[in-house]
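Below is one structure, written out as C-alpha cells; comments come after it.
The other protein chains are all here in position, but one chain of the complex has been omitted.
Per-chain residue numbering starts at 1, and chain names A, B and C are given in the order in which the chains are listed.
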Amino acid sequence: MIFGDIKVKAPIRWAMVGGGKGSQIGYIHRAAALRDNSFQLVAGAFDIDPARGKAFGETLLVSPERCYPDYQTLFAEEAKRADGIQAVSIATPNGTHFAICKAALEAGLHVVCEKPLCFTTLEADELRALANRQGRLIGVTYGYAGHQLIRQAREMIARGDLGEIRIVNMQFAHGFHSAEVEAANPATRWRVDPKFAGPSYVLGDVGTHPYYLSEVMLPELKIRRLMCTRQSFVKSRQLEDNAYVIMEYSNGAIGTLWASAVNAGSMHGQKIRVVGSKASLEWWDERPNQLIYEIQGQPQQILERGMDYLYPQALEDDRIGGGHPEGLFEAWANLYFRFAMAMEALGRGDQAAVDALGIPGVDAGYEGVRWVENCVRSADAGAVWVEYR
Amino acid sequence: MIFGDIKVKAPIRWAMVGGGKGSQIGYIHRAAALRDNSFQLVAGAFDIDPARGKAFGETLLVSPERCYPDYQTLFAEEAKRADGIQAVSIATPNGTHFAICKAALEAGLHVVCEKPLCFTTLEADELRALANRQGRLIGVTYGYAGHQLIRQAREMIARGDLGEIRIVNMQFAHGFHSAEVEAANPATRWRVDPKFAGPSYVLGDVGTHPYYLSEVMLPELKIRRLMCTRQSFVKSRQLEDNAYVIMEYSNGAIGTLWASAVNAGSMHGQKIRVVGSKASLEWWDERPNQLIYEIQGQPQQILERGMDYLYPQALEDDRIGGGHPEGLFEAWANLYFRFAMAMEALGRGDQAAVDALGIPGVDAGYEGVRWVENCVRSADAGAVWVEYR
Amino acid sequence: MIFGDIKVKAPIRWAMVGGGKGSQIGYIHRAAALRDNSFQLVAGAFDIDPARGKAFGETLLVSPERCYPDYQTLFAEEAKRADGIQAVSIATPNGTHFAICKAALEAGLHVVCEKPLCFTTLEADELRALANRQGRLIGVTYGYAGHQLIRQAREMIARGDLGEIRIVNMQFAHGFHSAEVEAANPATRWRVDPKFAGPSYVLGDVGTHPYYLSEVMLPELKIRRLMCTRQSFVKSRQLEDNAYVIMEYSNGAIGTLWASAVNAGSMHGQKIRVVGSKASLEWWDERPNQLIYEIQGQPQQILERGMDYLYPQALEDDRIGGGHPEGLFEAWANLYFRFAMAMEALGRGDQAAVDALGIPGVDAGYEGVRWVENCVRSADAGAVWVEYR
Partner (left out) sequence: MIFGDIKVKAPIRWAMVGGGKGSQIGYIHRAAALRDNSFQLVAGAFDIDPARGKAFGETLLVSPERCYPDYQTLFAEEAKRADGIQAVSIATPNGTHFAICKAALEAGLHVVCEKPLCFTTLEADELRALANRQGRLIGVTYGYAGHQLIRQAREMIARGDLGEIRIVNMQFAHGFHSAEVEAANPATRWRVDPKFAGPSYVLGDVGTHPYYLSEVMLPELKIRRLMCTRQSFVKSRQLEDNAYVIMEYSNGAIGTLWASAVNAGSMHGQKIRVVGSKASLEWWDERPNQLIYEIQGQPQQILERGMDYLYPQALEDDRIGGGHPEGLFEAWANLYFRFAMAMEALGRGDQAAVDALGIPGVDAGYEGVRWVENCVRSADAGAVWVEYR
C-alpha cells in the first residue's frame, strides 16, 4: 500500500451500527475505513435515536432511506437490495456487541467490531463457529496494531534479533479518570458499570490493547498461569480502575501488565517492552513512529518509521516516507485496508491470503476476552495464581 | 470540526493536476482533501503521460472520460459540464505552478497549489490580482501550519503569554541529500536544477515551511533587513543544499533560519522557537502533538494537543481527543477542510469569513517567494545584509 | 550546605575497610566522604591482601603504619591512639558486613556500611541495639537518596500536592548481566553466590535502592502484604537475576517493583513513579536533575534541580545552582555530609538533630533486609502473598 494504492477490486459496500453524532470512536472507524476507497459508506443505524441517526447519516452523505432506526432493520432491508451492504462495523456499547455481531453474521455480512468482541469465551466461540459457517470475516479493532513499527518488532523477534525472549512488560495507564468524572459524563459512566461494560473496566478497556500487541509481536508465547490484582481507587466504581497482572509463559518467560485509568497526569501511557537474551525493544503509542532497540553492550538505537533499514514487513503500509509523523488514524486505516483485503480473499475462499494479512480477527477477539476472564478469576479469588484456561 | 462534522453544504467538485502514480505529495493532497467529504475527486490530469494518468485516475475511481491528458484539456472540458469541477489542486514540479495556476483561475476555478506558488513576486502579484478579479481562492499547502498546536502558539503570543517577542529561531534541516542522491533518483534531480526548481533549493523547498509558521504565529513581525549565506556541500549541485539566514525585524526582534538537506542523520529537523521577555515556545514537527512552554523561572511545561487547557483556537480542529497522536495527514486535512470553507465563503462573497479561517492563501504564497528572493539576493551579493523589499 | 560550607566543627577522623585497588564502590565512598572536609581519611584496612592494601593506602596519602592488614587490627590499633579514628566505612562483600559492623560498634566507632547492612532482620536488630547502647551512628549508603530532588518529592507528597497516594511503581532494571558475565568476572561472581551475597541477588543488590527511595518519599506507607516472583534467566545462577514484587499498603495503595540485571540494553533503569489522586511524580536516576510532575488535566511539568521554585528542603544541599548537572557523586557526598553532621550531633546526644537530617540509618538498613526477607519468603513459597512481618 504505497501512497494509497487500492488493492481491492471495488470498494466494499459498508454500514455502521452506532458511532453517531458526537462519537469519537465512530469517527475513527469512518476515517479509517474510508481512507483509501477500500470501503464505501452506504448505510447505517447510527444512533439509538432514529431521527438523530438519520440526520447524522445525511451529513455523511448516506441516502436518507438507508439510514435505519436499528440494526435489525438495517440488516433486513439491506439484504433485499442488489446493492446491499457487504460489511458492517459495530461501534456501540460493549454489552451489545455480541448480539449485533451475531445478527450481522447471520445476515451474511462481514463484521468489524469494537473490542471487546463479547463478554465470555463461550460467546466468542459461538461467533467464531458462526463466522466459519458463513464464510465471513470478524475483524476486531485493536487499532494500535496497525502501526507499522509493530510489524518491525514482530519481524525482529521472529528473526532472533533479540535472542531468546525473557520478559514482556506492558502497560496502558492513563489518568483521565483519576476523579469520578463519570458523575458528569455519561460517555464514561457505562464503562464502569458491569451491566454495560462487562466484568471489567480497565483490564478490558485499555489492558487488552498492549496484550494484543504482545500477541502480534510474540505469537509463540503462551500463558501458563497468571495472577491479577485490581482496585477501584475511585470508591464509587463497581469495576476496577487500576490493575496489575503477572503472567508466566510456557517457555519460562515472564510478563507483566499494568492497566489504569487513574495514572494521574499520564496521557496514554501505552508501552510495551520486550526483553531478550541479547537485546530489548520498546514502543510507546504516543510516539508511534519510533521504536527503541537496545542491544546489550551497544548504544541505544532509535528506529524510525518509513526508513529503508527496516524489514520489508514494516514498510508495506508506508504512506508518506520517513520523518513525517503518522498517527493513530493511519494505524486504523492500515487495519481497515487489510480488513478489506481479507473480506475479498474470503470471498474467493483464500484463507491463506487472509492469514497472511496478520489482522486482529475473531481469534484476537477470543483471546482478549479469555485474558480478561482469567484476570478477573484471579483477582476475584484474592489475586491468586490461576492456571490459564 | 469535531469528529469529522461536515461544515460545507456539499462536497466541492475537485480535480488534480499532477500527483500521479508514485507521487508522495499527490497522495497527501488526496488523503487530506477527501478526508471528511469536503471535496470529491471527479476529474484530473494526473500525469504527463496521458495513458498512465488515465490508468491511475481509474484506480482513484475517477471516470475514465474525466481523466484528461493535460491541464488545458482538463480545464476546457470540465468547463463545459454542468457538474464540472469547482476547484483544482496543483502538484507538479515547481516550474509549472505559475502557468497552471493562472490557467485555472482564468477558467474560474479555485486553486490549491503546492509551494512555491511561483518563482517571483511579480508572478505572485499577477496571480493575486487575477484571483481577486475572479473571486477565486488560491490556497498554498504549507501543510505544517495545519497542526493544531500552531494555533495554540499563535494565540499564546497574541495574548502576551510570552511577553514582548525578542527572538525567533527556525530550522528545517534534514539529512536525506547528504550524498549526491539525485544521481540515481530523478524525483530529487529536478529539485537541485534551477530550470525546474527556481532560484533556490533548500531555502524554498524546506526553509519556507518554518518561515510560514513564523508568519502564522507572529503576524505583526515584519522583516526590516536580512542576510543569507548558502552553500552547496555536494559540489555537483547548482543550487544550495544548506543555508543560514539572519533577520532583523522592525520591532527590534531578531530571527534566524537554518535550511538544510545535508544535516546528516536528521529525519526532518523542522523546529521553531519563539523567545519573549517572559517565556518561550518551542515546536518540532516530528512531535507535532507537543508544544514546549518555558516561563523563565518556572518548570518547563509540555502542552499536549487536544487538552482542555488549550485555547479554543487550538481545539477547533480536534478529531480524536488528547493523548492519541495525530500526524501530518491531519494537519493537511485541517488545511483542506478550511480551504473548502473558504471557497464556499468566497462563493457567497464573505471575505471576512475567509480571513477568519487563517489559511495560507495567495499572500502566504507571495511572502514565501518574496523571502526566497531576498535571501538569494543577499547570498548572491556575498552574504551581505539587504533591506527587505 | 551552599558551595561546600563546612558544617562540622572539625573533619571526622575516618577509615575504610575494603574498597581497595580497583574497587569502584570504594572510590565512590572516598570521593563522597572527602568532598568537603567533613571527613579525613587517616587509616584503613583496604584489602584482603595486606601488602596490596598498604600500597594502595599510600597512594591515598594514608600513613603506612595506619594501613592495617585487617579490620580487627585496624580497630584495635586505632583505639590506642589519641588521634585514632572516629568512624569507619565498610565496603566489603555482603557476607562480611555484619561482623565488621558489629566489631566497629564494639570499638566505639561510628559506622557507614554498604547495603545490605546484614542478611537477616535478627542481625539488624542486634546491630541496632548495639548502636543504641554505644551511642554510635550506623549509616547505610543508599546513595541515590542523596539526590536533592528526592527531598523535593518527599516534601511535595507530605504537603499533599499529589492528593492521596494510590500507586507506587518502582524499578531498577539494568542489562549488564544479561549473559553469564560472572564466568569471566570475579567482581560479579560473588553477587550471584548465596554464600557471599545472601539470600538474593537483584532484590537486594538493586531492588532495595528504589524501595528505600519509596521509604524516603512516603514515610507513612506501610506494607500490609506482598507477593514476589523471581527468576534466574541465566540458568547457572543460584540467585535470581530478575524479580517482580507487588505490595499492598495499609492505606489501600498498591506498589510494584521490578528488579533486574537482565533488562538487556538498559543502562540503569532505576525509576520511581508515585501516583496520587491529583497528580503524579516520576524520577529517573539517569537524569537525576529532573523531576517530572504531572497534575491530571494540566501540562506536564519538568522540575529542575537547584531552582528557586523548589521547596527549601530540595535546595539545602545545592552546590552549584540550577542548570549545571550534578551526578551520583554529589548524591553520595550529600549523604556523607549529613552522616558527619549526624555523628557530631550524636556526640552531643542530640537525637532530634540526627532525626532531622533524614539519613538512611540503621532503620533503613533493617527495612531493606526485612523487605528482601519477605520477598524471598513469598517467592520461595511459589510467588504467593505473604503477610508482611
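In this section, contacts are C-beta pairs under 8 Å (C-beta built on N, C-alpha and C of every residue); 3 or more make two chains touch, one makes a residue touch a chain.
None of the values given here were measured: they were computed from a predicted structure.
**Student:** Using the definition of touch stated at the top, determine which of B:Thr96, B:Gln300 or B:Gln313 touches the missing chain.
**Tutor:** Of all options in B:Thr96, B:Gln300 or B:Gln313, contact with the hidden chain holds for B:Gln300.
**Student:** Among C:His110, C:Arg136 or C:His174, choose the residue that contacts the chain missing from this document, as touch is defined above.
**Tutor:** Counting the whole complex, the residue in contact with the absent chain is C:His174.
**Student:** For a quick check of understanding: of B:Ala10, B:Ala51, B:Leu122 or B:Ala179, which residue touches the chain that isn't displayed?
**Tutor:** B:Ala179
**Student:** Which one touches the absent chain: C:Ala51, C:Met267, C:Ala356 or C:Ala381?
**Tutor:** With C:Ala51, C:Met267, C:Ala356 or C:Ala381 as choices, the missing chain is touched by C:Met267.
**Student:** Residue by residue, what part of chain A touches the chain that was omitted?
**Tutor:** 293, 297-304, 307-309
**Student:** In the full complex, which residues of chain C touch the absent chain?
**Tutor:** Given the touch definition above, chain C has residues 2-6, 11, 22-24, 26-28, 30-31, 35-37, 59-61, 174, 176, 267-268, 285-289, 304, 319-330 touching the missing chain.
**Student:** I need the residue numbers on chain B that touch the omitted chain, in ascending order.
**Tutor:** 162-163, 166-167, 169, 175-176, 178-179, 227, 229, 231, 233, 242, 244, 246, 248, 252, 254, 256, 258, 260, 262-266, 275-280, 293-296, 298, 300, 382-385
Note that in this section only the chains that are shown with their structure count from here on.
**Student:** Would you mind checking which chain's mean C-alpha position lies nearest the centre of all protein C-alpha atoms?
**Tutor:** When every chain is reduced to its C-alpha mean, the one closest to the whole-protein mean is A.
**Student:** Quick one: point me to the chain whose Cα centre is farthest from that of chain A.
**Tutor:** So the chain farthest away from chain A turns out to be C.
**Student:** Can you work out the whole-Å distance between the CA centroids of chain A and chain B?
**Tutor:** Going by mean C-alpha positions, chain A sits 34 Å from chain B.
**Student:** With centres defined as the mean C-alpha position, give me the chain A-chain C separation in Å.
**Tutor:** Roughly 44 Å, centre to centre.
**Student:** Using the touch definition from the top, which residues of chain C touch two or more other chains?
**Tutor:** Residues 293, 298, 300.
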